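This report refers to the structure that appears directly beneath it.
With one protein chain withheld, the remaining protein chains of the complex are depicted in position.
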Amino acid sequence: MTEPVLATTTLGRRFGGLVAVDDVSLSLAPRTVHAVIGPNGAGKSTLVNLLSGDLRPSTGTIHLGALDITHWPSHRIAQHGVARSFQHTNVFAAFSAFENCRLAAQSRHKSFGRWVKPAERYGDWNAAADAALKIVGLASRGGIPAAALSHGERRSLEIAMALATQPSVLLLDEPLAGMGPEESAHIVALLKRLAADHAILLVEHDMDAVFALADRLTVMVNGRILASGAPDAIRANADVQRAYLGTEAVSTL
Amino acid sequence: MEWLIQILNSVQYGLLLFLVASGLTLIFGIMGVINLAHGSFYMIGAYLAFTLSSLTGSLWLALPLGIVLAAALGLLLEWALISRLYRRDHLYQVLLTFGLILIFEELRSVLVGDDVHSVAIPAVLGASLPLTETLSYPVYRLFISAVCLALAGLMYVTIQKTRFGMMIRAAASNPEMATSLGLDIRWIHALVFAAGVALAAFAGMIAAPVSSVFPGMGNQVLIVCFVIVVIGGIGSLKGALIASLLIGFADTFGKVLVPEFASIAVYLLMAVVLLFRPRGLFGRA
Partner (left out) sequence: MKRSLLPWLVVATVLLLLFPMAAEKFYLQLVTKIMILAIFALSLDLLVGYTGLVSLGHAAYFGIAAYTYALASQAADPANVWLTLPLALAASAAAALLVGALVLRTSGVYFIMVTLAFAQMAYYFFHDTRIAGGSDGIYINTRPDAHLPGLDLADDLHFYYFVLALLAIVFALLAVVLRSPFGRALQGIKANEHRMRALGYATLHYKLAAFVLAGTIAGLAGYLAAAKEGFVNPEMMAWHQSGAVLMMLILGGMGTLFGAVLGAFSYVLLQEWFSTLTKHWQLLMGGFIVAAVLLLPHGLIGLHRLRIKSRAPRPEGDGD
């Protein structure tokens, strides 16, 4: 068994009296797609927000390799190669698609002290931004303001921005939500390729995509892990069928 | 005994500030509007007290008249201008209400002039309570504290116990839901704004006999009230009350102990709170 890239132990988060994530111990292995599924309100997005540092855990720890990142702020976690996408598209609406990715690529470099040379003259950053746009299929749309892209294109842009930061870990929160079938198929193929050299945590409702991609599945219900294992084992798990997948879903598996 | 006087002054000043600050914090909490002109309403109140009591010959007549005028002004402003700011950037709220300050200050200059005026303390409350052989405390200041406390209590009961209060709380926490419950948000906004104006003006009116009436008095109060809202936490009446009293003490005792730095004491207090509680003592995280 290889060392996990990202691991949580007994991770929990309360909002007042509500426990959104409770006692979640989970480890993300390198070069795998680890899907987290569960009904709405199961705590999946909260989990992603905890891993990315957008929320602070109430209990438990998070380790990135050997580093304890439990209390790190989000920008520091991102600097260490953990990129995320958002469930609700979160891009720079007024900036062009290219500039969105260029800013993402720039984030990997020390730009705090760079006050003189124009940003667009940093060739490597431009190249990284172009590459990220190309890989998600937006190469020809770089000049268009993000706000003018279609919904599906903006979802792709969201992924491109994550990739432009050249991460080792990807936290993807429902990347396929609202995409058309063609775009969806394109992203599924892309994620398959990315899994060759990234660790991907995928929160997704599209079961076809989940079972096509996942090397490992974790099912969450009411903030807790109900089951975790290989996709086939999960499919066969009676608890999971009862609690979540339902008869209809199982029949399509 | 001298300390007792300072304590009473602190409480009186703090409670007076609370009347102004509570409107400011409610208007922000419910409508999301930062209202720089709020201090002007305090100033307007003081000038109303001066003008109306000279016209009618009695502060007791001036007070109710002034409240009605101030509330009417509030309704008018809300309808004509403030309601257009609800969904706009804070920057524009700042500017429009800044423009209002210039207008109010200049109107005051045109109508009443730039002189400092005084308002007589009503004869009934003109006495002083003897504390020792040489020290005494004016009854009117006690009256101010009592009235402010009564109003604070009334505010609490209105917001916590009445149907209107429930509507206000619903509107503050979730405007969409409040609308879907059939509450007419526009009326709630108008009434809250008018009440805020009336409270600030009332504070100006009852303060007029002790503070005198002078140009620029509104701005001075406004900025102190900002400090109160920041310390107390935006939208929190409890925070505003506690912060008002804190400021009352910091300012009063600052003036006695370190006269040159008294005005700064208030801001240092704010700096300390910001260091430890960036969203104020009772601010929502």
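Think of it as A and B in the order they're written, each chain with its own count starting at 1.
Here is the rule we use: contacts are C-beta pairs under 8 Å (C-beta built on N, C-alpha and C of every residue); 3 or more make two chains touch, one makes a residue touch a chain.
If you're wondering where the values come from, they're calculated on a predicted model, not measured in any experiment.
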TODO: Would you mind listing the shown chains in contact with the chain that isn't displayed?
DONE: A, B
- [ ] Have a look at B:L4, B:L61 or B:L102 and name the one touching the chain we're not showing.
- [x] B:L102
Task: Residue among A:A147, A:A189 or A:A233 touching the omitted chain - done: A:A147
TODO: For the chain that's not shown, point to the residue among B:I44, B:I168, B:I234 or B:L281 touching it.
DONE: B:I234
- [ ] For chain B, enumerate the residues touching the unshown chain of the complex.
- [x] 28, 34, 36, 81, 84, 90-92, 94-96, 98-107, 109-110, 219, 223, 226-227, 229-230, 234, 260-264, 267-268, 270-271, 274-275, 278-280
Open item on the list: Residue by residue, what part of chain A touches the chain that was omitted?
Closed with: 52, 54, 73-76, 78-79, 84, 86, 89-95, 99, 102-104, 106-109, 111-120, 122, 144-148, 161, 165
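One rule holds in what follows: only the chains that are shown with their structure count from here on.
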Open item on the list: Report the inter-centroid distance (CA atoms only) between chain A and chain B in whole Å.
Closed with: 49
